[in-house]
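Excluded from the complex is one protein chain; the other protein chains are retained at their positions.
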Amino acid sequence: MNTFLQQVINGISQGSAYALIALGYTMVYGVLRLINFAHSDVYMFGAFMGYYLANNRWVQSRLGTSPASAIVIMLGAMILSAGLGILIERFAYRPNRSASPFTLAFWFGILGAAAGQLIGQSFATLVAGAGIGILIGVVIEKAGLRPVKQDSRLGLLIIAIGVSLFLENGGQQVFGADPKFFPEIIPTTLMNFGSLKVDSQKLIVLGVAVVLMVLLNLLVHYTKTGKAMRAVSHNLDAAKLMGINTDRIIAVTFAVGSALAGAGGILVALLYPRIDPLMGVTPGLKAFVAAVLGGIGNITGAMIGGLILGLAEVMAVGYGESTYRDAIAFIILVLILLLKPDGIMGKGSTEKV
Amino acid sequence: MAILHIRQCSKRFGGLVAVKDLNMSLAPGDLYGLIGPNGAGKTTIFNLITGVYTPDEGSIELDGKTIHGRKPSAIAKQGMSRTFQNIRLFKSMTVLENVQTARHMNKKQTVFDAIVRTRSLKAEEAEIRHEGMELLKIFSLDTRAHELARNLPYGSQRRLEIARALATNPKVLLLDEPAAGMNPLEAIDLMHLIQFCRDKFHLTILLVEHNMKVVMGVCEKIQVIDYGETIALGTPKEIRDDPKVIEAYLGGA
Partner (left out) sequence: MKKWLFWFSAIVVLAAMQAGVRDVIGPYYFQILILVGINIILAVSLNLINGVTGQFSIGHAGFYAVGAYTSASLVYYGQTSIRAAISFLPHMAQDVVLLLLGLLAGAIAAGIAGLAVGIPSLRLRGDYLAIVTLGFGEIIRVLILNIDAIGASRGFSGIPLLSNFFWVYFFVLVTVVVVHNLVDSSYGRAFISIRDDEIAAEAMGIDTTRFKVMAFVISSMFAGIAGGLFGHFEMNLHPNSFLFTTSFYLIIMIVVGGLGSIEGAILGAILVTVVLEAFRGFGPFRLVNFAVLLVLIMLYRPQGLAGNWRLFRKAGAR
């Protein structure tokens, strides 16, 4: 019985991490009908930002290993992740649907920085390269080259794949491809509930995840911004006509979703301290499955889907074949899509002929 | 014997009853009109007949054979063809290709024929091309055969959609608001075209239309639908004078 409860707790805390990532997927799909493949890499980014913050001497000297430092690290990572999310939305997804100046400058700047780093290994060449790239980008844009606005979901999906590849390889270049170890910013103590031994870290992960999900719910259902987000996810054009600044709301959605992913990254890094630039790939896919399981576009669904997936995986490993662990997610995915594609909470929609 | 026979058909969407106890009977060669205010259920009826929806109750028969519950492509193969309210041409194809695509009934080419390009395939492709051009000539579209369908002016696109529908050699042709967006002159041409099609191709035509001039001018029988139910059935003159029809269109007194 104890091992069973142990597994359940494992499953729930694993699942809550999946849920946090799944929320980002589902929110973005809700407003843009886009499967943001790059989302899993924001999760990775969050973990790395946490890592660098935790190892930062200022933070260490001022706050030590107190709960305050953990909070600072968490918030810092979330804010930085939100920033990344906003950048991605602005320069990769938005140009597809509305005016987006400096897009070329942004990407050329990145190419320039990469070239600069390649030629000379210093920070100076990187900045110089970036500067030249931005300049060229601005000039070409002024000369008239604009992104092609198109209503293609396939095109958006390809762009998402491109951004994901960019972040993963960029991460390998900037952070180094070899794994790093996330420091213990919260001390682990083994707590005893009768004969049940529970790792305090798992409870903290669960607790933080729950708090974040509650806050999200408050945002979505009790604020004006939340209402706007829901409106945009129902009907973008109608929302526009109602005076909602849809570009801003979409940016906010990305920011919130990315912040949650970043938080997820830190929480998972607490449970499994080994982090590397490709750590987002598998959990990302699984979180996506969780979102689909719950009904993609549905926030409560993402939370439920995450929990179910976490439990299913832990149970499969605990009581079944561990080599098939990764396959569990895909089997669930395929079954759901074939049997009830709208997920647990979703409702069907029919096309008007 | 009716060529298209609908008996006691009903269709619900959740709590909304779109069509209730519908009865409709078309004799071969009929020019039959289906009219009613917006939202009355006309397009739903079309979709029921063509297999896009399955009726919750009742039966639909084409030339004596049951068609309700079957796939649209199977129903089409039985001899039903249609045009759409919002023109649905194959956008990336040319005018001729649109018609060629529909001209596949009774064609015998196998995948092997296609891959190896046998003589029989080449002969059949030439046949399809020829038949397509003949059809386009009738609709005065042959001069534009190799233009992209999406570049055609609106009126020509509508004609092309009808030509394409006829390429399947149907017994019954369903026209879904063919006069939509046409000016009075184009509408008159359309009326002649519809009559011509019925005569030349030995068709039965069922027409959904809002343009009363076209309906009254072309249809020989008219059925009026409101809130999913039939409120009148008769000749154009009878319908024109029917108080229930007038009330349905103009609202109560």
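The chains carry the letters A and B, assigned in the order they are written, with residues numbered from 1 in each.
Note that in this section a contact is a pair of C-beta atoms (placed from the backbone, for glycine too) under 8 Å apart; a residue touches a chain by one contact, two chains touch by 3 or more.
Remember, predicted model here, so these are calculated numbers, not experimental data.
K.L.:
Hey, which of B:T44, B:Q100 or B:Q223 is the one touching the hidden chain?
P.N.:
In the complete complex, the chain left out is touched by residue B:Q100.
K.L.:
Any idea which of B:M1, B:L16, B:V116 or B:L185 touches the chain not displayed?
P.N.:
Answering carefully, the residue with contact to the hidden chain is B:V116.
K.L.:
Please pick, from A:I35, A:M74 or A:V314, the residue that touches the omitted chain in the full complex.
P.N.:
A:I35
K.L.:
Among B:K71, B:H130 or B:K213, which one is in touch with the chain left out?
P.N.:
Hidden-chain contact among the options goes to B:K71.
K.L.:
Which chain B residues touch the hidden chain?
P.N.:
Against the missing chain, chain B presents residues 50-52, 71-74, 76-77, 81-82, 84, 88-94, 97, 100-102, 104-105, 107, 109, 111, 113-117, 121, 124-125, 128, 164-165, 167-168.
K.L.:
Taking the full complex into account, what residues of chain A touch the chain not shown?
P.N.:
33, 35, 92, 95-96, 103-104, 107, 110-111, 114, 117-118, 145-148, 150, 152-155, 157-159, 161-166, 169-170, 172-173, 177, 285, 288-289, 292, 323-324, 326-327, 330-331, 333-334, 337-338, 341, 351, 353
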